[in-house]
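Sharing a structure below in structure tokens format, with a few things to ask.
A single protein chain has been omitted from the complex, and every remaining protein chain is retained in its original position.
What follows is subunit A.
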Amino acid sequence: MTQAAVVVDDVSKKFRLYKEKNDSLKTALMRGRRSVHEDFWALNDVSFEVPEGSTFGLVGRNGSGKSTLLKCLAKILYPNSGSITSRGKVASLLEVGSGFHPELSGRENVYLNGSILGMSRKDVAKKFDEIVDFSGVRKFIDQPVKNYSSGMYVRLGFSVAINVDPDVLVVDEILAVGDAAFQAKCKEKFVEFRKAGKTVILVTHSMGNIRDMCDHAAWLDNGSLVQVGDAQSVIKAYTADIDKGDR
């Protein structure tokens, strides 16, 4: 428990906000090499540790840098300074079903999506039944996914992603997938995850979810870390701040 699964060390991430962007040759030639931009620091010297086996929530208002941090954790974005070190395999659930090919069948897409998420063919084959059962679309598994309802589509995508079996799972606001029954199944899966000693890092705006699931949390505001620690106290401070702001 004392070991850190993920160490976020002094991470800063800068975005360029272009007022006028040179994205065509014409504008580049007319204006020369310089394009007008302003630096925006989405993350400012954020440091914390995520203990191994914990479920770690990230809270904060819209635009506070939660998703940026999550994308850095998922290796989609790279911080301008600082470092993120994680122990074991990291998988991210930022969007489900991305990479599905509409003309291919559900079965083919499970294999394709699995390998995009870093599973080997053997892994997918081994877990295939589990994935399909979890998604509840067995009847349609050999149909092209373009004929799926949007619910079936995301459920299948989610089932693949949740079965990647990583050491650290990074989740963004996708607990709102599917109907109530499916959501309950997802929550169960997260509990299973925790029991297996895996680490989950998640972003959600639902305080209820955080309270139910997380044991640790971090609160971000304007790209800076406000508070990190035990979930209950962080949530208390955060909700108090929100109430204050509302008044």
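In this text, contacts are C-beta pairs under 8 Å (C-beta built on N, C-alpha and C of every residue); 3 or more make two chains touch, one makes a residue touch a chain; residues count from 1.
Methods note: contacts and distances are computed from a predicted model.
Comparing "Succinate--CoA ligase [ADP-forming] subunit alpha", "Potassium-transporting ATPase KdpC subunit", "Transport permease protein" or "Anti-bacteriophage protein A/HamA C-terminal domain-containing protein" against the UniProt entry of the hidden chain yields the protein name "Transport permease protein".
The residue touching the chain not shown here, chosen from A:64, A:92, A:135 or A:209, is A:92. Looking at A:71, A:198 or A:216, the residue that reaches the missing chain in the full complex is A:71. Per the touch definition above, the residue from A:115, A:143 or A:232 contacting the chain not shown is A:115. Contacts to the hidden chain, counted on subunit A, fall at residues 15, 22-26, 28, 71, 74-78, 92, 94-95, 98-99, 101, 103-104, 108, 111-112, 115-118, 120-121, 144.
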